[in-house]
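First comes the structure, then the notes that go with it.
Apart from one protein chain that is not included, each protein chain of the complex appears where it belongs.
On to chain A.
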């Protein structure tokens, strides 16, 4: 209707001037953006409004699966999540109010634990981790020393039935997005390709597992970089550690948890020292499970 278009225009002009939250008309507190149109609101204002729309449509339809869409108060663009606690281009929180099938998507406890693994690292960022291509190789080796098990056998050629599962969960936790199938497929494809490649040229390369790991780590981080940004290296490190351990997800989580409790921030060291010992069980595990 023409009336609506008219009102909308004046409302959006108002926000462009930066006069504050279009809902409470006061300066924005707890900046929040909608995921599609990026209109800006107070976090509590937009949350209150979304909750109200959801409650109203739930009361109407009586079926939580058939909750109607949420529309931006300013431009009526549909949205499913609210982005808030925005620190930088890569660091923010995202509240899912509605998923594509109408039900809500929440990160599970396991997802949150995985997120914690990454945020621990970010609290004390290493200066060398700046994106300096020249220093990159050196950093890789530093990381490698830390991540490689004591027995430096390049185990990545081993494939794991849990690979897809693990990658999907990791991506969901890091991207705060439910539908990560495309990215999962992409990463799994690359990892499998690398595994095949390593297998094919395995004999020659195995001589230097350090270089092999550095290459593998680099390839995976580069592949995942566009999706998880600064967490790419850590992702590759964790993925490698997971694959090298050859254990299933549940066991891996348990291990990660146990490792973190006694030593706190030294978690990664304790984990790496644990992992190689488990290598003995690899073949048994694979044959029986």
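The rule we apply is simple: contacts are C-beta pairs under 8 Å (C-beta built on N, C-alpha and C of every residue); 3 or more make two chains touch, one makes a residue touch a chain; residues count from 1.
The rule we apply is simple: contacts and distances are computed from a predicted model.
Hidden from the displayed complex is a chain whose UniProt protein name, among "small monomeric GTPase", "Phosphatidylinositol N-acetylglucosaminyltransferase subunit H", "Transcription termination factor 4, mitochondrial-like" or "UBC core domain-containing protein", is "UBC core domain-containing protein". Listed residues A:32, A:45 or A:82: the one in touch with the omitted chain is A:45. From the options A:23, A:54, A:214 or A:249, the residue with contact to the unseen chain in the full assembly is A:23. Looking at chain A, the residues touching the absent chain are 1-4, 6-7, 10-11, 22-25, 45, 48-49, 52, 71, 73-74, 76.
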